[in-house]
Each structure stands twice: as C-alpha cells, then as structure tokens.
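The complex appears here minus one protein chain, its other protein chains still in place.
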Amino acid sequence: MSPKNILSTEQISQHRSPDDCWIVVDNQVWDVTDFLEEHPGGSTIILKYAGRDATKAYSEVHAPNVIRTELRPERNMGALDQSTIDNEWLKPPPSASPKVVLQHDKPPLHTLINSHDFETVASSTASKKTWAFYSSASTDLITRNANKSCFDRIWLRPRVLRNVRSVDTRTKLLGVDTSLPLFVSPAAMAKLIHSDGELAIARACESKGIFQGVSNNSSFTLEEIRGAAPSADLFFQLYVNRDREKSASLLHQCSANPNIKGIFVTVDAAWPGKREADERVKADEDLTVPMAPSKAKNDKKGGGLGRVMAGFIDPGLTWEDLAWVRQHTHLPVCLKGVMSADDAILAMEAGLDGILLSNHGGRNLDTSPPSIITLLELHKRCPEIFDRMEIYVDSGIRRGTDILKAICLGATAVGMGRSMLFAVNYGQEGVEHLIDIMKDELETAMRNIGITNLDEAGPHLVNTADIDHLVPNSASHPYARKVAKGRRSRL
Amino acid sequence: MSPKNILSTEQISQHRSPDDCWIVVDNQVWDVTDFLEEHPGGSTIILKYAGRDATKAYSEVHAPNVIRTELRPERNMGALDQSTIDNEWLKPPPSASPKVVLQHDKPPLHTLINSHDFETVASSTASKKTWAFYSSASTDLITRNANKSCFDRIWLRPRVLRNVRSVDTRTKLLGVDTSLPLFVSPAAMAKLIHSDGELAIARACESKGIFQGVSNNSSFTLEEIRGAAPSADLFFQLYVNRDREKSASLLHQCSANPNIKGIFVTVDAAWPGKREADERVKADEDLTVPMAPSKAKNDKKGGGLGRVMAGFIDPGLTWEDLAWVRQHTHLPVCLKGVMSADDAILAMEAGLDGILLSNHGGRNLDTSPPSIITLLELHKRCPEIFDRMEIYVDSGIRRGTDILKAICLGATAVGMGRSMLFAVNYGQEGVEHLIDIMKDELETAMRNIGITNLDEAGPHLVNTADIDHLVPNSASHPYARKVAKGRRSRL
Amino acid sequence: MSPKNILSTEQISQHRSPDDCWIVVDNQVWDVTDFLEEHPGGSTIILKYAGRDATKAYSEVHAPNVIRTELRPERNMGALDQSTIDNEWLKPPPSASPKVVLQHDKPPLHTLINSHDFETVASSTASKKTWAFYSSASTDLITRNANKSCFDRIWLRPRVLRNVRSVDTRTKLLGVDTSLPLFVSPAAMAKLIHSDGELAIARACESKGIFQGVSNNSSFTLEEIRGAAPSADLFFQLYVNRDREKSASLLHQCSANPNIKGIFVTVDAAWPGKREADERVKADEDLTVPMAPSKAKNDKKGGGLGRVMAGFIDPGLTWEDLAWVRQHTHLPVCLKGVMSADDAILAMEAGLDGILLSNHGGRNLDTSPPSIITLLELHKRCPEIFDRMEIYVDSGIRRGTDILKAICLGATAVGMGRSMLFAVNYGQEGVEHLIDIMKDELETAMRNIGITNLDEAGPHLVNTADIDHLVPNSASHPYARKVAKGRRSRL
Partner (left out) sequence: MSPKNILSTEQISQHRSPDDCWIVVDNQVWDVTDFLEEHPGGSTIILKYAGRDATKAYSEVHAPNVIRTELRPERNMGALDQSTIDNEWLKPPPSASPKVVLQHDKPPLHTLINSHDFETVASSTASKKTWAFYSSASTDLITRNANKSCFDRIWLRPRVLRNVRSVDTRTKLLGVDTSLPLFVSPAAMAKLIHSDGELAIARACESKGIFQGVSNNSSFTLEEIRGAAPSADLFFQLYVNRDREKSASLLHQCSANPNIKGIFVTVDAAWPGKREADERVKADEDLTVPMAPSKAKNDKKGGGLGRVMAGFIDPGLTWEDLAWVRQHTHLPVCLKGVMSADDAILAMEAGLDGILLSNHGGRNLDTSPPSIITLLELHKRCPEIFDRMEIYVDSGIRRGTDILKAICLGATAVGMGRSMLFAVNYGQEGVEHLIDIMKDELETAMRNIGITNLDEAGPHLVNTADIDHLVPNSASHPYARKVAKGRRSRL
C-alpha cells in the first residue's frame, strides 16, 4: 500500500457525510465509508471524525496497525499534507453534529432484521405527519396493543424429532397459489413514505409471490400498479361510496383487471375512528388519492387524514348491499373487518367467499376485540365455518410465530398492513426484505414446532389457555332481554 | 406588501408574549400571534424569538420566501430600524424563558381533543391547591385507578353492515328529555378554577341539553345558577346536615326551583375520605361556599379541603331519614354513592326513584369497588332492579366507549365530575367543548358497534369476560357466620 | 412593628440553618424559622437565602407587603446595617447547599401523614446500614411485595346509610383490653434508628393503649422497657436458643414481669433468610443486644445483621419443645410465623393460645405465602379454628383498610413491624403519631364501610374474588404420593 496523493486539510474536510467519509489516522487518509457499519464500535464514533484527524481517538482504543489489516489498501486515499494544518483543523470535533446527521438517515437495509426495526426506523425518518397517520390508532390504543399481546399470550406446543429438513410454506388464497400464508393488508397512501408507494409493494409482492391487497385509498391507480407489476396477484379493498355509481365503476375496473383475484369490502369502518395522534398533526391540504374523492383538510377537529379521507364512505351499507356488489363483479367477494362470530355466521349464510377478521389495526373502535380472540370465538360458536369459507386474520401480526399461530387456529392466511408501509420506506427492496424476514421466521417456527407444511398445522400445536377466558359466549346474553325490557318499561 | 413603519428594537421588544408576538426576519417585522399555533414546528421555537430577530433560526430551516407565502401581507408590521440595534438586541435569546411563559398558559381550546387533555392542561395551569383538591383521591388511589381500568377491560362486540347513517343519542333522565345519556356529576367548588364556576357549567349544560348535578358545596347558589341558565335542567346533590333544619331549608328551595328535577342524597361519604394530595397542600382559609356552613382551614392533619368542607355532614344518616327527605320535597329522590347490590335492593324496596352507582370518584374509601363492577353485581344478584328504577353510574368515565358500555349494561345515564371541573378551566366554552367531544365519541362508538339509538344498546354488545370473576356473590358469605360466632364465643 | 436593632451582615449570616433561619427583605431582618414549613412555596427556596438578602427573589413572586401580613411583628429582628455590605454579602447563594442541609434532615413530624411517609423519611435519614437491615427482605422480594399487593387486591363492600356517628375500635388481645386491633410486631434493634429505641415504642404504646411485642433481639432489656413504661402491655417474642437454659431463664424473667401478657415463639425462622441488601452493607462489629448472645460481624457471606444476629437460634425446635416452653411459664403461648393451614391445625390441636400468621415480613423465605392468603386458607380448610384460638396477622399492613380487611376475615388483631421501626426515627412522638394515623384510618374505613364496632366486621364486607384462586387446597396433593413413590422406586 502506498499513498496515491498528498491531500490538503480542505480536501479531506469535504468527505464528512455517512455516504462519503474520510478520516486521518497517523497522517494517512482513509475512505471508511464502506467500513462504517462494520465497525465493531459502531458508526457514530467514526462519523464524529468524518473529514477530520482521528489519530488520537483511534490510538486510545486500537493497536497501531489494526487499521491496515481491517481496511483494504485501495481504501487508503493518500497522505495528509501537514503544511495545510490550521486552527480549524486542530479544533475538537463538535459532539452533537453526528447525531444530527444520522437522525434523518436510514440505517442500511440489511441491518434491519425484524418487523419492529422497520417501525423504529420509520418513526425517526418518516415525516411527522406520515408517522402520525401510519402509526396512530383509535383513542387509548387498547385494541392496538392487545392485538399483539394476545398473540404473545398464546404458547406454542413444539414437537421434537420430526424430520424438518425441507419445509414448504406454500398455500392457496382465493384458489390462487401463494408462496406464503401472508398478504399485504390494504392500507392507504403508501406514497407518503416513498415516491414509489404501492408500486414498490406490487413489485415486491410479484417477485416474492404473495398477494397485495390494494386500498381504495391507494396513492396509485390499479392500472398504474398493474403497469408496475404485470403478473402480481392482487385483491381490491373497497370502501362503498355514498355515491354507488362511483363504487360500481371501480368494481367494473377490478373485474376487467386480470391481476385482481377478489374484492374485499371493508365493513369495520362504518364511521371514521378517532386517531388522536393523526388529528394532532396538521395535514397537507393538497393531498388526494386517485381512486376516491378524498382530499385532506384541517378542520376544527384536527388534521386527521384517517378521518377526512374516509368522508365518502357510506355509513348506510348493509347486508343487502352485498348483493349489489355481486351484480357488478364476477370476482370472489370477501368481507374485511368482521369482529364477531355473529357476523361471521351471517357472512357464511350470505354465501360470501371469505372473511378477514380484523379490527382495522385497532384504528377504528377502541376496545374492539383482538382478531385472534375473534378467531377463537369462531371455534367456540361456529366451528363449521372453517369448512365453508376462507378465514383471514390481520391486526397485530409482527412475527413468524404470529402467522403460525393463526394458521394453527384455522386461518387461511394473515395480512400485515402497517409493517409493510414502514418497509416501503426503503422502496421495493425494503418490502422484499421484510417478506424474506417473515418467511424465514415462519420456516424457523414451523421447523422448531416440528412440521414441514401448513396442512400439518392445527390447534393441537398451540396452547391458548392464557386467553381462553376472554373468548365471549353466545351473544344471546342472559342479561340482554332484561335490560332492554327494563328500559322500555320505564320510558 | 409594503412596510408601513420603521420600527425600533425597543418597540419590537414590547411584543414578546404569546398573546402579542412579533418577530424580525430579514429586517422585516411580522406579527405572528395568530400563526403561533399553526406553525408546523410548534409555537415554542417561535416564542423563543418573540420580540427579537429570528433571521438566523428561520433561515436554518426555511427557504427565504416561505414567510411571505405563509403570512398574509397585513401581518407585516414594518421594517427594522437598523440604527437602533444595540448589544442587548444582539444577545442570543434566553433558552429557558419561553418555557416559563408557556407554563401557566393554556393551549387554545380547540387543540384539546379528549377528556384527558383537559386534565393535563389543568395539572399545569390550575393553582397547586385547586389541582390537589380536584385530582386527589383516597389514600393509595387503588379505586380511582380501577374505576378507569375496569372500563378498559370490557371489550365491545361490534356488529357490521348496519345502516348507521343517522344516530340518535337522546334519552330521558328522571322523565325529562336529555340530549345525551350523560350528566355533570355534582362536584364541589367549581370557582376554584374559573371565576364563573358552576354558572359556566350551567350555561354549557343548557346550551347542550344535558343535566347538571349541582353540589351542596357549589361555589354559587341555586338562584345564581338559575339566573345564569334559566332553562337548564338540574338536580341537586344533598349532603344531609347534622342540623336537619338547614337541609330542610335547602330542600324547600329546591322544591320551589322549577329547574330542579330531582334530589340526589349522597350516601357514600358518611365520613370524609383521606385524600392525601389534598391534605399536603395548604388551604386558603378564606374559602367558603354559599349553601353549606363549610369554611376551609388548616389543622394538624393538613389542609384537606375535601375533609374540612365535609365537616357539617351528618354521619348518622340512615334509611329512616329518607322518609324525612320525602316530607320536604315533592321531587324524585335518588341515592348517590351506592356500592353494593345489597344497598341497591334496599333502595329499590324503599321506593326511591333512582340510584347512582358511584364511589365518589375513588375519593372516599380506597378499595371501594369500581362502579362498573357494582353494575355487574346488580345483573348477578338483582336483575329485576332494571325494571324498577333508574340506574346511573359515575366514577371513571373518560371516553364515549365508557358511556356506551355502561348503557349497554343497563345504566340510564352516566356522570362525569372531575373532567367537567377540568373543562371549566376554559369557562362555559370549555364545558361545551368537552360535551361536544363526548357526544362525538359516543356517536362514533354507537355507529361502529352498529346501533343508531340507545334502545338498541344491550349486554349482547359487550364482553365482560375479563372482569366477570371480580363480581362478588351474595353477601351471605359462607364464612360470615363462622367468624362472627368465633369472635363472640372467645370474648 | 419597629426595628429593634441594627444588624450587621456578619450577625445575620450566623442564622442560616433550618433551626435558626433569618432572611433580609427590603433591608428588614426577619426570623422565618417557624415559618419555614408553612411557606406555601416550600422551605427550600427560603433556606437558599438563609442568613442572606432575599429581597430580589422575594419581590419576583410576592407583592411588597405580604411579608408583614404573613409574619407577626415580633419576628422582625431589626434592620440591616447597610454599611456592612461587602462582596461576600453580594454573592448569589450557592444553589446546591440547601439540598445538602436538608438531605439528612427529617421533615417536621406532622407533615408525615401515612405509614409510607415514615418509610420514605427513614430511607434518606437513617444510616445506610440501618436502612439496609430494616428495609431488606429475602432474595427477590417477591413475598415482601405480595404481602402488600394481596391486601390491595381485596375489595371492600361498603354499606351505606348506617349511623356511624360514634365508632369504637376497642377489642381484646390475649384477654387484655386494647384500644385498637393493632400491636407493634416484635422487631430487632430499634436503637439503630433512635437512641430511645424500644423504650420510645413502649412509652408510645402505653400512652395509646396498644400492645408492644418485644423482640428477643431488642436493644433494651425487659426491665429497662418496664422502667420506661410501667403500665404498658407487652408480649415477648422468643427465639429458642440452642442453649435451652438461656431461653428458660428468659421465660422466667417474662413470667415474673407483670407487664408481659404472653409469649410468642417464633417458628418461621428456623434458618436465617438471605436478605441481600443487608448482606451488602458492612456491619458495625461492636453491635450487640442484651437478651441474646448475638454479636454483629462481617464474614465471607457479607455483613447481614439479620443472619449473624440469628446464629444462636435453634434450628432443631419442634412441636415437642412447646411443652418445654409451657413448663417454664404460666403465660399464654402463641406461635409467630405460621404459614399454612396444616400447621395452624397442629397448633390448635396442641392447645396453643394463638397463632400469628406471618412470613416475617418477607424477610426469611422468598415466595412464602402472603399472610392474608394463609388467613383465607384457614377459612377454606379449618374454619373451626376461629372458634378455638386467636388468629393474628402481620406482614404487609400499611393502611387502616388493611387492618379492617384482616379483621373482617377473622383476625383478632394485626401487627406492624417495619413501619413502627421507621416511626421510632422520631422517638416516642413518632410512634404515637403513627398509631394515631392508623387509628384514624381504621375509624374512617369502619365508618365508610358502615360499621361502628369490630364485632360487626365480617367476611360479608370484603370481596376476595381477585385472589381466591391463589388459596391452596388440602396439602394431600394428588401428585404428592406419585412423585415420592417414583423417586423411591428409582433410587
């Protein structure tokens, strides 16, 4: 290794960002950009000396020649021109600046190793409004938190000494092959966090072989998404418009789009929930979406995108309207947002193709039941439903073990919404990375529980004893009649 | 936009409060008072430069001309007279001062979006003593905290695909129409937080169509309240005086006051509870109330207003006294503070018109049962009571979902006490805003659970499985006789 | 009011402690010693200016003449001699000093309003070793914490509209009248926190009419205690010595001492528990106690007083030895430290006079059952015991409601140990104040639950539903035989 150049302090000082970071040690200039994240001591301490002389800090913790064994010769950019040393050069580094630099900087994608990491990164790199809109949930966040904690309270019952050399996560959803029992739950406005938004999700789903649920409030049209990912499998999430013609038109578009394999009619958001974190941050009033007449605005209640963008949804939707939906499409029709066995039974009796047990990620009505509790309610009150229709679950899925628990309890597949939005922060590659992580976690869980394909999953592999007492009984509550009668008789 | 004036640094420096805030950017002087709370970056950073030159801070985060697009031309107050710049002007702003300024300053009312917000604001803007008196509860706060957490542990059972376009929250209370199943629970001395005190509450209740419960320890007389809100519906909360004549006189006043629709005799405060936060803050010994012989004082136990103001209440009150109450009024008589099914049954047998299940907001006897547990106890032990009298609930109501849960479980209406006091912090407008918030939350909850009027509410819509085990059985405990017998036989 | 003196800065500076505090406001010198704790803004801010000129700080928050209305004329000590102002006088006050002054200073006794307050004060004013010895408990503190939390999980079932004008807390303990169902649980070495130690406790118990349990490891002899409080009611807590003669001698002393009404033989400390906080602080090796051969020392396990002082206790004590105890005294004999219904039954069958359900304050064996759980176990497994002997409870009593709950569940009286040690921090007066507080809390709880004497207390007034599932069944566990058999057959 020999110095290629004599470099002035001014030249060196230019290279002081995480993307282009030089340091000086013992008068040699090193490009450590690629080394930043590999540094066992972390990148922060190196960035503190970006574009500066790090000799003193270096020698406090390293033997003299370690740098030459750690870095390849071509990383040596030359020698410091000592005649250019001035007072500015000799100043100690500002202690606060690297923090500022890093704050809005996303860490390298491969350092994110689970779904929580994507959320953490989004919380500090997305805009304040985007974070508020994506992460917020209804009022006191009780349902949002219980969605996850109820999964955590289910114990697995692992079996040992099964041959688990090869494991197969494939299944079918709406009759279509999918590589995982996982889909992207429809969620609005993915463009807020990345300019490619739903296009990036579609490309990632296409490459990984899973379904994307496209939101009625998507930042892109169905045609744009199809253009981006011509062979992706999609389903469309419909909010039925007060103006039925608009919804009919959307249904026709869907029916004509060969990528779309089903329609999910959202039923758990008859009225917009109160997402207070969202309300507290002012909205950009220029915001619109292409497939709905929504337009952001700030009113006396606040700046809640979740509320304002939902203004067109018809709160008058009833079971009768589902027949109308059927008239406008040949595609399978499912309900998104079933929260009780009673409505699951009605859906079954109405001949629907599937139901997605969901509470909208805890975003609509606080103290709605966690989805996994509703899944257990189906076992208790209408087990025959598992023969009759597909059951999906979302709200609270963060781990491969969560997916496995839902499948063991009879779900066909599960959806992830918020986590996928947080992953689009890194574009298509981010979503692909998250799908890979979920697949790896699911396979690891399947192997360690002793199964190799999803048909082997069943209730015998989970222990729900810690939450069984929360599962409600028949809705014909013994108190019900009495109270209603009392109220009437007194009035 | 053209400068109207040449302004000296001294003139500019006058405008440095949240109510009157000028800043200088690029030698232009702007009045940003109205912009403070709209500033996406928050008001604090602007207030730091109130009456000062903010050019440097501004240019660090904004493009040069943003200010001209954000503010209307008339907000430009003139140009800085640069000849007046002196050393004082050039000093950096004191970092601590804006915090001091803001600390006792209430945020704009419309930024408060739930009942918790009113509590938060009161905690930092009410006087130390007022906060202590209003917020304190008995000893270890176990009941106060359980009041809320038991509501949180009840899950809703939402139904979907019901037509919920229009929703009706009206009901009757004591036979009188009310716009909401919500009333203001009687609470003492509202004037401590706002000079209009109960007058402001009365006006707000009148305009919003709900009942106000007037405390025996109100800061104003019934006549004053009637004067302020001539058509308000009121009920009067009576502490029976050791001197019965005083109470009789109050009952006569009530009976003659057409606004008053009922008498609520408080029975859960036979002896003043130990509210330690209240005791620890010295009381203003000039404090009195007009309808009771109470006078604040500081004694060797502390400065507890709750304790001292209760000194006139008769701890000898019994069921027999209720007949005496009836003799002095033709109005419906209800009990406030029933905490067991046993006493609810006695009240029913005594022919009372209603009972308010309450533990005085956890303020009187710690580890008293949460009110919602007592409501469940009625279902378990005397369900016929719902046919026979009105059941009200207070203590722990903070959300529209809490109201809905109580109604589903048979309550006629619920009360909010502390939250309303915190809202009077903003006068009549504050109470109106809180009522609006509660109405909106209730309507949202009704729609999302799938009902459009309160008659449809019933136990089938809630899942109390997480707290059912806490509901006590019959008081004829199997241990009871044994212990009493053992004790007698040994003595 | 007229100045009595012209005072120099040097004279004024002498008065700068919490016991003797002068300040200067507007050139007038005030003695504010008595005012310190009445100051609504707290004493700290005044102490900051002790012996100094407080004019500036004063005028920032007060109107000019408030001081003359707040303080009586005789508190004015004179006028400042302005000719004596020097640079030292003009310096700002040191910001840290008042904190140092206050840190080891006990707040005035009357500002302590519950048992927790005594603990808080002791934690910052007792020596490190004393705090460690008094407050520590066994290993992970699970039992210590559960002792309290199990009381907190019992709900009261208050009854209303009972005449509770006068309330009577008197009862009998060992056949002797006592003013409260409360006694001082025997606890070792009260002198560590106050030079009067057990003498102060004895005087307080005598004046308040409650029992003192004197520890075998008391800092004073029984004769000294009798000398201090000639008419106090005592019981003696015996650790049976490996050298039986020593214990026999103590029993004879007790029998000859008319103040002593009973012997409590400790049975829950067969072996010293592991109190890690105690072990971690070095002990003063000069420490001894008069009625036991104990001597503090530091060994390879640490400096645990609890362990080392227990070295003389015989781990070989059995039921047979109780007959030996009976031989040496005519006094009633009770067991201290029963933790199961099984042993309670054996004690009953052995004809003992009483049992104290206790786990030694969680100090001996971690995960021992909370005493209140053991009390419930008696109800479940041997309810007849309440007819046959007195049942006492300690470990975890902190509130009047805790006392009431134990009494309702059949206890004759309850003991407080640690809290009383923390109260001796203030000598006799401190213990009296704590007893007064407990009496007031108990009376308040009795009144608010609707009873006026302890005979009315019973299980019908408490709801133990939240902890009932923790109460164990018969010890003839179905697994027991199987496991023992399996172990034997394999060996």
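We just call them A, B and C in the order they show up, numbering each chain from 1.
Simple rule for what comes next: a contact is a pair of C-beta atoms (placed from the backbone, for glycine too) under 8 Å apart; a residue touches a chain by one contact, two chains touch by 3 or more.
This one's a predicted model, so the numbers in the text were calculated from it and none came from an experiment.
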Tell me the shown chains the invisible chain touches, ordered by label. A, C
Pick from C:G78, C:P181 or C:G302: which residue touches the chain that isn't shown? C:G302
Of the residues C:D343, C:E390 or C:E443, I need the one that contacts the missing chain. C:D343
Please pick, from A:P290, A:G351 or A:G458, the residue that touches the omitted chain in the full complex. A:G458
Please output the residues of chain A touching the missing chain, sorted low to high. 38, 40, 110-111, 113-114, 152, 154-165, 172, 379, 383-384, 386-388, 390, 399, 401, 408-410, 412, 440-441, 443-445, 447-450, 454-455, 458-460, 463, 465-466
May I ask you to list the residues on chain C that touch the chain which is not drawn? 128, 139-140, 142, 267-274, 276, 279-282, 300-302, 314-319, 321-322, 335, 337-340, 342-343, 346, 364-369, 373, 469-472, 475-477, 479-480, 482-491
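The working rule: only the chains that are shown with their structure count from here on.
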Over half of interface residue numbers shared between chain B and chain C means same, under half means different, so which is it? different
For the sequence-identical pair chain A and chain B, what is the superposition rotation angle on Cα atoms, to the nearest 5 degrees? 90
Report, in whole Å, the distance between the mean C-alpha point of chain A and the mean C-alpha point of chain C. 54
Cα-centroid distance, chain A relative to chain B, in whole angstrom: 38
Cα centroid separation, chain B vs chain C, in Å, comes to 38
Expected list for chain B, residues touching two or more other chains, is none
